[in-house]
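Note that this complex is displayed minus one protein chain, with the remaining chains in position.
We just call them A and B in the order they show up, numbering each chain from 1.
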Amino acid sequence: MLRIIRDLWRTNWEFAAGTALLLVVLVVAGLSFFSPYPPLDVYVVAPDMPPGGEFLLGTTSRGQDLFWQLTVALRNTLLFGVIVAAISRVIALLVGLFAGYLGGAGDRLLMLFNDTFIVLPIFPILVLFYFVMRDRMSWTLLALVTACLGWAYDARLIRSVAMSVKTREFTTHSVFSGMTATQIVLREHLPYVLPVLFSTTMNNINWSIGLEVTLSVLGFTDVNTPTIGGMIYWANQHTALVSGIWWWIAFPVLAVVVLFIGLFLLAISMNEYIDPRSRLARLGNTG
Amino acid sequence: MSASVPTEQVPELAAEPRPTGQRRAGSYGAYLRRRLLQFVVVVFIGINITYVITHATPIDPVEQTISAATSFGSTSPEAIATMREALRALYGTGDNPVEQYVRFWRRVAVGDFGPSLSAFPTPVSVLVGRALPWTAGLLVVSTAISWVLGNLLGGLAGYYRNSTTLKLTGILAMAVHPIPYYIIAFVLLIVFGYLWPVLPISDAYDQGMRPGLTLDFVLSMVRHGFLPVLSLVMAGIGGWFIGMRSLVSNVVTEDYTLYAELAGVPRGKILRSYVMRNAIAPQITGLAMSLGAIFNGAIITEQVFGYPGVGSLLVAAVHAGDYSLVIGVTTVSIVAVSAAVLIVDLLHPLLDPRVRAG
Partner (left out) sequence: MDIRRRSLLATPIALAAARAGAQTTSQPTPSGLPPRHETLILENPEGTIRNAGWFNIWTINAGGSYTGLQQLAMDTLWYLDPEHGLDGIWENALAAEPPIYNADFTEMTVKLRPGIFWSDGVEFTADDVVYTVQTQVKNTAMRWGGLLALNVKEVSAPDPRTVVFKLSRVNSRFHALFTVRFNAVWMMPKHVFEKAGDPIRFDFNKPVSLGAYVLHSYDPEGKRFTWQLRDDWQRTTLGRFGKPGPRYVSYIDPGPPDKRVIAQLNHDLDVIHDVAPEGMFTLARQSKTLKTWFPKFPYAHPDPTLPALIFNLQNPMFADRRVRWALALLIDIKAVSMASYRGAATISAIGIPPTGTHPEDYHKPMQEWLAAYEVDTGKRKIRPYDPTLGKQIADMVRPANPDVPTDPALIARAFGYGWWKPDAQAATELLEAAGFSKRGSAWYLPDGKPFTVRVVVEGESRPVMTRAGTMIAQNWRQFGIDARTEVAQGAAMLDRRNAGDFETLIAWSVETYGGHPDLAYFLDSWHSQYVAAPGKPQAPRNYQRWANPELDAIIEKIRRISFDDPKVVEYGRDYVKLAVREMPTIPLMAYNVFTAMDETYWTGYPTIEDPYTDPVPNWGNSRYMMVRLKQRQA
């Protein structure tokens, strides 16, 4: 495993860049535990100070130090993304693996159910959900609902891998040796699915964070907990751009763009690694 | 922002959408039947989800209307009680749940979602009908541009591997692709609304213009639609580019391409007739699967640019607590997206015979 990572780091610039970017973001988010200000408090420092000097990234119109707010916001946003990804992986795995293994009518039924969730436009439903839940909408609930809506695409991918693995010899061996379907799926097929799982996780985190930013900017989440989308929301509320407080918008946007690009690079480099043809092509080119 | 991994990165998926185990050649009819069934199921489940969620709300439209009417002006508690009774009768919110459900389906079947509760008594279908063409126009134009342009550039990049311009385009595409719709729209808004205001940043056409087929009006529409379309294209083009580039670079290593090159067929013709045509197939599937995500992006883009489509309507409806309108917009979105997917799926086998099998 470590050898793979080392190989990737050396040969694949996308992997290297992605990991580097992601590490930067993680470090910044980790700093949030050392924040000298309680994250929910406002007017703890002089408002509207530009970056530089005492305040690394400046301060907001709400009297908060932008740097420390950003660390907490990144942490919360990442946490949200990771939780959604985790829950939806579980669903995607279950659906994909079983559909791939079962085949036939079971597979068709599962895929019908699956494709429904691919086609459904998710945003209106999330908005609808917010409309109903309003202020009772907690972050955990939102994560749960988002996860339940975001597994479908990846389930299909997992299913494809499962299907190809099913035709291999070791599967027939397992069947003859008396393993149950669950045991085969979980013990024999799962390792083959892991690389795809990894890359889809990256993409899923991107997707769910994008959703969080969009919903928060519209004010459809709990905007008192600092998140990236929440910061942009408050900046808009205080007409930051027009008032000249550009740093309040620029730095959160920059941070989240770095995060997205980092995750994306990791995802595609992983994908390339999975596909033997492209891996060979890359080695051929660098050789 | 879609949960998209370019389809070609997983070779097995590139050979989709055939379900395994069935290779009845030439049965377009069976394919058609399956896709129609899919459409019906999606719409049915989607509308039910919408209905259940909306009716789980504790929001009572009658109370809201009363509050709206009494926020200014002197009031009297007894007068409000009278008003409450009258409004309840008017809005019809007094019946039991089963009756309401049946009535709901009967009306939805003919496209009647009842009156909007924040623009009473204008029917919801009228409001949605007014907004839908704007969204549809936006989506069709931007999807067409990004899909065609993305695949074209991607194909070229995949084929002419040594071109620096195409390599740079590739890096640009990779940088912009992961950024969510909102951020792209927002950045464009800042650039063209604050820093360099040369383009209009709200509405669909100039104030004071009469809608019609005049040149002035069309030009005004184009100017106002430019930024929303640009935003959607920028957000979407990267995915198609990267996907096509990968697909093409795989196809290029196939035997028949090598054979054509050895046989002296001109490069341009190889690119067009051999490479692109074979590589495009998974992109069509991808188009169908990403229509839902593109629609989501359109909603938020409309909101940022004040474009009067269904996205702006939905957000306004939520803020107004108008649940008839919210149900109406959501239902129409679900039906529209599913229908679009259906159409793409139905056209697909005509373009790629392999798909028709089973």
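The definition used in the following text is that contacts are C-beta pairs under 8 Å (C-beta built on N, C-alpha and C of every residue); 3 or more make two chains touch, one makes a residue touch a chain.
Keep in mind that what you see is a predicted model, and the values were worked out from it rather than measured.
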- Of the listed residues A:I209, A:V223, A:L259 or A:I274, which contacts the missing chain in the full complex? A:V223
- Touch list for chain B against the chain that is not drawn: 58-60, 63-65, 67-83, 85-87, 89-90, 116-122, 127, 130, 193-197, 201-204, 206-211, 216, 306, 308, 312-313, 316, 319-321
- Item | Sites on chain A contacted by the missing partner chain, in the whole complex | 40-43, 46, 48-50, 61-63, 134-135, 219, 222-224, 233, 236-246
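Simple rule for what comes next: only the chains that are shown with their structure count from here on.
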- How many Å are there between the centre of chain A and the centre of chain B, using C-alpha atoms for each centre? 22
- Message: Taking the touch rule as given, give the residues of chain B at its contact with chain A in the complex, in rising order.
- Response: 1-6, 9-13, 16, 19-21, 37-38, 41-42, 45-46, 49-50, 53-54, 56-57, 59, 174-175, 177-183, 186-187, 190, 194, 242, 246, 249-250, 253, 289, 291-293, 295-296, 299-300, 303, 314-315, 318, 321, 323, 326, 329-330, 333-334, 337-338, 341
- Query: Hey, which residues of chain A end up touching chain B in the complex?
  - Reply: 103-104, 107-108, 111-112, 115-116, 118-125, 127-132, 134, 150, 153-154, 156-157, 160-161, 163-164, 196, 199-200, 203-204, 206-207, 209-211, 213-214, 217-218, 220, 232, 241-242, 249, 253, 256-257, 260-261, 263-265, 267-268, 271-272, 274-275, 277-278, 281
